[in-house]
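Only one protein chain is missing; all other protein chains are in place.
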Amino acid sequence: MILAQETALFDWEWVGRNLDSIWERTLEHLALTGVALAVGIVIATGLSAVALRRPRSYTTITAATGLLYTIPSLAVFALVAPLVGIGTSTQRFITAEIALISYTLLILTRNIVTGINGVPAGVREAATGMGYRDGERVRQIELPLALPAVMAGIRIATVTVIGLVTVTALLGLGGLGFFILDGLRRSIIFPTEIVVGVALSVSLAALIDISLLGLGRVLTPWAQDRGT
Amino acid sequence: MGSQAATDIMIRLDNVTKTFAGGTRPAVENLSLDVGRGEFVTLVGPSGCGKTTTLKMINRIIEPTSGRIFVDGRDALAVPAHELRRSIGYVIQQIGLFPHRTIAQNIATVPLLLNWDRARIDARVAELVEIVGLEPGMLTRYPSELSGGQQQRVGVARALAADPPVLLMDEPFGAVDPIVRKRLQQEFLNLQGRLEKTIVFVTHDIDEAVFMGTRTAILNVGGVLEQYDTPETILANPANAFVEDFLGGERGLKRLALRPVSQVGMKRGPVVDVSAGADEARRVMNEHSVDWLGLLDGDRLLGWVDGSQLDGGDLRLLEPRPFLVSLDSQSSLREALDAVVTSHARVAVVVDDGVYKGMLDLEAIAEEITE
Partner (left out) sequence: MDFLSDVAAWFGEVGRWTDDDGIIVRTVEHLWLAVFPMLLAVLISLPVAVWLGHRRIGAFVANAVVNIGRAIPSFGLIVLAAVFFARAGVSLRFWPAAVALLALAIPPIFTNAYTAIVTVPRETVEAARGMGFTETEVLWRIEVPMGAPLIFAGIRISFIQVLATVPLAAVLSSGGGLGQYVIRGFSQGPGGLVEVFSGAMLIAILTLGADWLLSRGERLILPEGLRGRSSEEIRVAASVS
């Protein structure tokens, strides 16, 4: 049972009593985010490959993913929910994921394409001229050099998704957003639960953002300012 | 005709044509060109002449529309393109070093593609760094940390890594400033002297083309070969009005730029050793009909003194003025001419590492042009 004390503005004892629940919801939050990003990256890579092979398709792809991006997340959940159903927890998970994934596609696709296109033409030509086959060149030269842009996109997409996951509380999921909604419904003037929900999701976002930043730095040693 | 049998032809283009999609006229039309083993051929011409397209067809960066291409005895169009390219060195204007790899890794690119073993690669990289004039300490750096000139040296090293017999170069020194470019050109010529590769070198600069090449191909729009001969011959006898136009003015001077001073007979000129007496000094001056004198200390040229400074005393006590311009044996006759025109004494002195070689005057130089 989750109850907040009636007196203080922030009740630490509540936190202590509900650590299990908090932990569970954090894991749920991470799961929802992780799946969305993983699938999003896969799809965005595919879309990028198409866009790079056929430059004319890029406008269409951008328009389509842009559409998904512009439509409010709540509306996307709401459009998908009747199609997938919200009866079982699996259905709810899928509904949430579809919406979350579609939100990431614009940023990821755009950054992957920009990243690959940003590889200097001279580098590409030198690689071909030295005898790299197409696939080898993409894998060994272009993708590594596109990494900064791709990582930037992943960071933005991840932070955005972590924020959106809170909205899935309306579907009965929500990760840490559960506390936000639950706190709202139970007792709005005693915001312990709500604050926990918000603070933890923001912290999660900050933590993961910094980690990704660090990961990006590790993966791109050549782009660091080494001073001469 | 049949197959390209003679092994001293390294590259053969046989009626090669390239028409780009959407183009109304071919960029290169029916071009036939042979490059012999060890030759340094420069391709030069106005924009649109197809020189870069031609170069890129040799390693099939651009595929020819028709015609045949042979490299080192093999039909270039019959082997997989990437295999062909791994046996040809390629240096481009933008250099194109891989930013995410260290200098060592960049240089080792083709050997890695060819699966050389680690030890062999390391040895080769060390060797090349020395050959192109870089410091071993740069091997662990990234391209962004190097200057333009250094990067281009790495580009050359990278092209030479797998020791290909053929080197293709597309305006390789275009991206650096003129001073660095002059130095790179000279160093590269020295390098070629050691390595004796077969080189095809594209440039838009006629001066660079005649300076670097053993033979120069002058191309006109559409890949039309207007003249293909030694720079000396082209400058002396342009094949037609187009070539004459393209060579520009001052062809005589350009020819002079091709000849090193060492090829010409130098005179000793009015010089005496500082140990000589005043009479000897005066005698030498009169002999040459000049009012100045060069002073030597054994082998070393100290400078010159004006005739009026000779007061009969010890020559060693005089303070000779240095010659304004001093050349070495490798300097061109054109530089010598410039020195002659600039100097008060109307001569160009030649000194090699401090050792006096002789001097040239206007007459000596003019003889070279007219011969």
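Letters A and B name the chains as they come in the text, with residue numbers starting at 1 for each one.
Keep in mind that, in the parts below, a residue touches a chain if its C-beta (ideal position, glycine included) is under 8 Å from a C-beta of that chain, and two chains touch if they have at least 3 such contacts.
Here the structure is a predicted model, which is why all the values come from computation and not from measurement.
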Tell me the shown chains the invisible chain touches, ordered by label. A
Could I get the residues of chain A that touch the absent chain, sorted low to high? 67, 70-79, 81-82, 85-87, 107, 110-111, 114-115, 148-149, 152-153, 156, 159-160, 162-164, 166-167, 169-171, 177, 180-181, 183-184, 188-189, 191, 194-195, 197-198, 201-202, 205-206, 209
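Going forward, only the chains that are shown with their structure count from here on.
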What whole-Å value do you get for the distance between chain A and chain B if each is reduced to the mean of its CA atoms? 57
Applying the document's contact rule, which stretches of chain B touch chain A when the two form their complex? 59, 61, 82-86, 90, 92-101, 109-110, 113, 141-145, 155, 158-159, 168
Can you list the chain A residues touching chain B in their complex? 120-133, 136, 141, 144-145, 220-223, 226, 228
